[in-house]
Structure formats: structure tokens, C-alpha cells
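A single protein chain has been omitted from the complex, and every remaining protein chain is retained in its original position.
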Amino acid sequence: MNSHPPPNYEHIDDQMVKMEVNLDDISGEWLGYVMDILFESGANDVFYTPIFMKKNRPGVLLQLLCSKKNINQMKEILLKETTTLGIRYYPLTVHRMERQFIKVQTEWGKVTVKQGLSDGEVFQSSPEYEDCKEIAKRHNIPLKKVYEQVWRALAEH
Amino acid sequence: MNSHPPPNYEHIDDQMVKMEVNLDDISGEWLGYVMDILFESGANDVFYTPIFMKKNRPGVLLQLLCSKKNINQMKEILLKETTTLGIRYYPLTVHRMERQFIKVQTEWGKVTVKQGLSDGEVFQSSPEYEDCKEIAKRHNIPLKKVYEQVWRALAEH
Amino acid sequence: MNSHPPPNYEHIDDQMVKMEVNLDDISGEWLGYVMDILFESGANDVFYTPIFMKKNRPGVLLQLLCSKKNINQMKEILLKETTTLGIRYYPLTVHRMERQFIKVQTEWGKVTVKQGLSDGEVFQSSPEYEDCKEIAKRHNIPLKKVYEQVWRALAEH
Amino acid sequence: MNSHPPPNYEHIDDQMVKMEVNLDDISGEWLGYVMDILFESGANDVFYTPIFMKKNRPGVLLQLLCSKKNINQMKEILLKETTTLGIRYYPLTVHRMERQFIKVQTEWGKVTVKQGLSDGEVFQSSPEYEDCKEIAKRHNIPLKKVYEQVWRALAEH
Amino acid sequence: MNSHPPPNYEHIDDQMVKMEVNLDDISGEWLGYVMDILFESGANDVFYTPIFMKKNRPGVLLQLLCSKKNINQMKEILLKETTTLGIRYYPLTVHRMERQFIKVQTEWGKVTVKQGLSDGEVFQSSPEYEDCKEIAKRHNIPLKKVYEQVWRALAEH
Partner (left out) sequence: MNSHPPPNYEHIDDQMVKMEVNLDDISGEWLGYVMDILFESGANDVFYTPIFMKKNRPGVLLQLLCSKKNINQMKEILLKETTTLGIRYYPLTVHRMERQFIKVQTEWGKVTVKQGLSDGEVFQSSPEYEDCKEIAKRHNIPLKKVYEQVWRALAEH
């Protein structure tokens, strides 16, 4: 992977694009794979929307966000891994919050919490899913219980 | 086509089933075709819903309504025309309104209106789409204008 | 409204039905209204799914849950307020948790929390949306902050 | 609310933006609230689309339309009321029809109809939903019947 | 129809726009018609997405792609054939593959295959749906079987 994740301080990024492809001749099975490949290759986000296309076709709109310098790399993957004959894109601006990572304690160990700040104030506190999932699996407890303990720890933080 | 459309008088039909198939390895292009074939072969209705399947796959849920006596015929089409390895179904009851067809006059000619009645009272009055479309195309006028004239004629009916 | 909400103790209800209607000739505007009317008239739940119907039509599948004794009342509303000519339904079983309501304290006042229990154990604790919304509006604070305080109070409960 | 609705004459507005946020860690309950708040705070439109996100997550794409001068206010609400760590946006052009409001008579009272005009010609005639709903509720009649009378009155207008 | 299809060689087209309309007061029946009309009038693509709009309305987002020189023509159709009071649009860039058409032999006759090339290399080989459908109908065989023979022929090509 040769992508550079965006920096952690609050900033306005005006070097981003959204790329879009309409697909009506590819299976869902392949699309699950394509999403993984695009993320691994530096897409900032990838997501699918169901769309109604001509001739009664239930199709899929693939959307991805990447920085301008990654356009060609994304195009190459879309060309190789999907069935598309055309790729469209347009620039957009992204306002990203400052991000910081803190650790909170649960009875099963520490969990990372990603926080989103603007002007130095914390607005979001989001327990890291992979940490919580790992605890839930290892201790055979509901994921819900893990999150509840993290929220409690955050409340007392 | 060997299906028998349901009768036009109000009745409760307890001989219907819904059949369902989950599809994640077929393209939208084929599904547009499958819908047509199922209707031609006697399905009372066919429709698709986007579903989120395992491994990040955007899939499609095919649902169709048919009478019990058509189950085997529908199975055969699903088997031949889709990629499924299993078909599920369950019985349901359908309350159908009485249906009658009237003609109303527009400046471009007559249009059939399908009416739905219950206990002899008219509840629905639905201009026949194909009639309206044919007029719109022939006279090169918006479909909307054709419907508006039909509604006006119905109001004065 | 003449519906009877289900009792609060844990039970299996085998007197429920799901009713379904496919709609391709009604606007979203009307459907927003229909949902309200159905709830007011005793539907236990009402929800819409986008469906792909014949002739390239983006349609809507209306589903509602009600007890068998309300079938005729629901039919009457669907007949009067939608454009349908047929209504289908099938029985289903519902396992409902025991429900209890507790109050927790926030800095802006008490909030009701609905709890779901099975075999006497609390599995769900769901802050009442209308309580939280009312506080958020009155004090001009984010809804998110109200929920966070409720969760904290629950943790210390 | 400090928004200024667009003027009623036909015009091209090139001062609009679309803002977008992808959400996979927020409940539908909160999103219903967020939509209301955004409208109250001057968004011209707000709508949600279901999206398929990574790790099998059914997410939601929030899209809103606002004028450039409202960007910061919208950002603030999204920051406070949702769980997002980033907000993207891009400019777009809006062609708005001329709008005029007329009154038509039904047997239950007058109803406002919003009309859309281009080059002075009426293309759209849309009964005001809130007027029709109010009549339907007050007189306990189907909403459908109210619209039908408005359409008839428009036809004779 | 007065549209000019894009050329067959690989190119970057920066004269395209996406137009969008949100619709909550139109039926699916009309929307099926609108799609056809837009394609016939030179839209490069048209598709619908289900959206959640205010007041619990299941609405539809119409998106279409066209070249800048067709904007006015598309606006006119949207104005006449839908219920919208506003149309939004923004420019985008489209990278189109080189396209070439080859014929392959099946036991039921020749089928056209559209190929997509980039830098002279073939990336996509897509059997023409209408050819395959015509064969399937004429010979009363599953569409799937026709595609399988085309794929086999391509493999041996």
C-alpha cells in the first residue's frame, strides 16, 4: 500500500476527489472483493449504493474518495477488477477534525478510543471497533457489553 | 403463458405463496431479464430488494408471488435462469378487491381506467399506464398531461 | 385509537400477522401520511422498503405488523389511504421481552429508560427518545450529550 | 433559524453546495432527529441514502443542500449532533422555477397550491401537503379524497 | 434523438455534468417512463436511488449524466415530465476506455461482444445483452446458457 493517511490535526483538504462507477454486469461476490482491494490500495473510503438502472436492472453505484494524486492508481484497479468502461470523478473539499487516540480501562484490558476535536474541543469519542471486537471474541462476551464499559470509563475520564 | 389471472370479483385467495431467493453471484443485467421471464410465465408479481450479504456483498433479494399450482414452474425458471442453489417459499393469503374497467374520454382519445371496489364501493381509479404512455408518445406530449386529463374526466364522471 | 399494546411481561405471541402491499403508483408524500395513520390505528409496526418493480419502476413495499383481530381495520385504512388493489398477509410468532421502565437522573432532569428483560435478566436499556429530544430542545444542547449523560447514569445505576 | 429561503422568481443559483457525511456508528433514532435540526437551521434539503460500507456495515449517507454562506453553521450541527470526524462538500448550481401560490376551493375549505413556472408557463401544480393533511385529519377523510378534490378544482380553474 | 454518443477511442471527457432531482411527489409508474424518455433524448446514463426524505417520505433521487451542451434539453424534460421545482447540477470528468466490437460464434449464431481497452490492452469483454436475449428468446433457452457459450468462444478467441 502506498497511500498516506491524512494528518491528525484539524484541516481543510482541497486535494480530494470522489470517483464513481455504475455497475450492472458484475456480481455482489466480486464487489465485496473490490472494496477490500481499493481500501488496501489507498482509497480513503469506498461504499456502495443500490441503484435502479435501465431495463429493470438492480445495479450498484460504487463511490470512492481518494486524493488527487491517487486517481490513476484507483482507475487502474477499477479497470482491472470491475467490468466498467468508464470512470467519472469530481473534486471535493474535506474538513477533517483533529484526531487523537486515548486509552481507557475495562475489566478485560485497555481499549483505544479515537477522539475528534474541533478548535481543541472534543466532539466525538469513538471506541476502536477492532479492540472491542477482539475483547468480545477472546472473552466470549457480547460486543455490546464491551462498548458499555468503554462508555462508562469515558464518562469517568 | 399458462397462468390464469385471478378473477375480477372481490375475494380472499388462500392458495398463494411467496417465493424468495438471495442472489450475490449474478449481475443486474441478467436480473432484468429474469423478471420479464417470470412475469411471462405466470408470476403474479416479481420484485427485487437490495440486501447486504456476508463478505461485504451488495446482493439482491428476489421475491415473487404465485399460486401454489405454479410453484414447480417458477422453480424451474429460477433454477435455469438464476445462479441459485436453493429456493424458499411460504404460503400467504391475498385479499383482492373487485376490479372493473371503465373508459374515459380525453382530447386525444379514450383511456381505460382500472377501478378497485370493495363491498361495491369504488376506492381506486387507476388510469392504465400503457394507454396513457401510448397517447403521450403518439402526440408527443408529457405523460403528466395525459394523466391530468384522465383525472379531470374521472372527476366529472 | 382502539389498539391494545402487548403486555409488559415476557411472552410468545402467536396471534400476529404481517401485512404487505407493493406500491408503484403513489407518491412518497402520501406514504409519510399513511405510516402515521396506521400507527395511530393500532399497527404494532409499519415500515417501508425500496423495491425494484416491473417497467423500471422504483416502488415501495409497505409492511405492517398487527394482531389478527386488527386485520380488518388495517385493510380498511390501506384500501382508503393507498392505491392498492390487493393486500397480502401471513401469520408470524413474536417473542417479546419483558419490559420495564426506570428513571435516571441527568443534570437537566429525569429521563425514562425502557429496559428489556429475559428470564429476569436485563439485556437492553434504551433511553426514551422523546424524553431526550425534549431535553435537547429545551436546553439547546446536542441530543448526543443527553444520551451520554443517560448512559453514564445507567452505568452508575 | 437564520436561513433565507430562495426567492420565488425563476433563477440560476450558483452559490449552493452539497455536503456529505458517511455514518456507520450512529443509530437511525438519532438520524431522524438530525434531519429535523438541519432543516430548522437553514438546510435547503436533507436526505439519507442506505450505503454498504466496509466490514459488512449497513451505513447511511447523509446529504444536505445549503447556500455557501451556511456552510459553517451546517458543519457545526453535523459535528455536534452526529458522530462524524470529517465533512465533505462541493459546489453545485441550482436552476429554480418561478414559484407562485394559488388557492383552490374544496367542499372542506380552501387549499393552497404551489405552482412552478418556467418562462411564465405553469408546469407544476402541487397541493400543499400540510393543508390537505389538516383537512383530512379534521374531517376524518382519506388524504386521497382531499387531493382528488384539489385536482378537480385545478382542472376547472 | 439529437444526442451524439461519445467517440470510441480512449479519452478524458471534461464536458460532462451530473444533474440531480429529489422527488417525493411522483409515483414509480411515472418514473419508469421518465427514464426511457431521458435516454431517448440523449442522456448518457440515468439511474434512481431510494432516499429517506423529511416527514417519513420514501423518495427517489434521480441522477443523470449528460454533456454540457444537453443541459437545457434535459432540464426541459425534467420540467415537463416530473414534478420538480428545481434541478441541480455540477461538472464532472469522465475517463472512457477505448471501445471495440467483435463478433464471436455460438451454436445459435454470432453475438457481438463489446470490449473495453486502455493503452491498447483489452480489459473488458462484455457480450451484448440484446443479442444474447434475442437468441435466448428465439431458441427458448436460458440466457445463462447463451452467455456461457459466448464466454467459451471468447476464451478460445
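Here the chain labels run A, B, C, D and E in written order, and each chain numbers its own residues starting at 1.
To be clear about the criterion, a residue touches a chain if its C-beta (ideal position, glycine included) is under 8 Å from a C-beta of that chain, and two chains touch if they have at least 3 such contacts.
The structure presented is a predicted model; accordingly, all values stated were derived computationally and were not measured.
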item: In the full complex, displayed partners of the excluded chain; value: A, B, C, D, E
item: Given D:16, D:43 or D:60, the one touching the chain that is not displayed; value: D:60
item: Residue numbers in subunit D that touch the chain omitted from display; value: 23-29, 31-32, 35-36, 48, 50, 53, 55-60
item: Interface with the undisplayed chain - residues on subunit C; value: 16, 18, 35, 39, 45-50, 65, 90-97, 99, 114, 116, 118, 123-124, 126, 129
item: Interface with the undisplayed chain - residues on subunit B; value: 20, 22, 25, 49-55, 59, 61, 75, 79-80, 83-90
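Quick note on the criterion: only the chains that are shown with their structure count from here on.
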item: Subunit B and subunit A - chains in contact with each; value: C, D, E
item: Chain at the geometric heart of the assembly (C-alpha centres); value: D
item: Whole-Å separation of chain centres (CA-atom averages), subunit A against subunit E; value: 28
item: Per-residue overlap in subunit E, given as positions that touch at least 2 other chains; value: 25, 29, 35, 48-50, 53, 55, 59, 80, 83, 90, 129
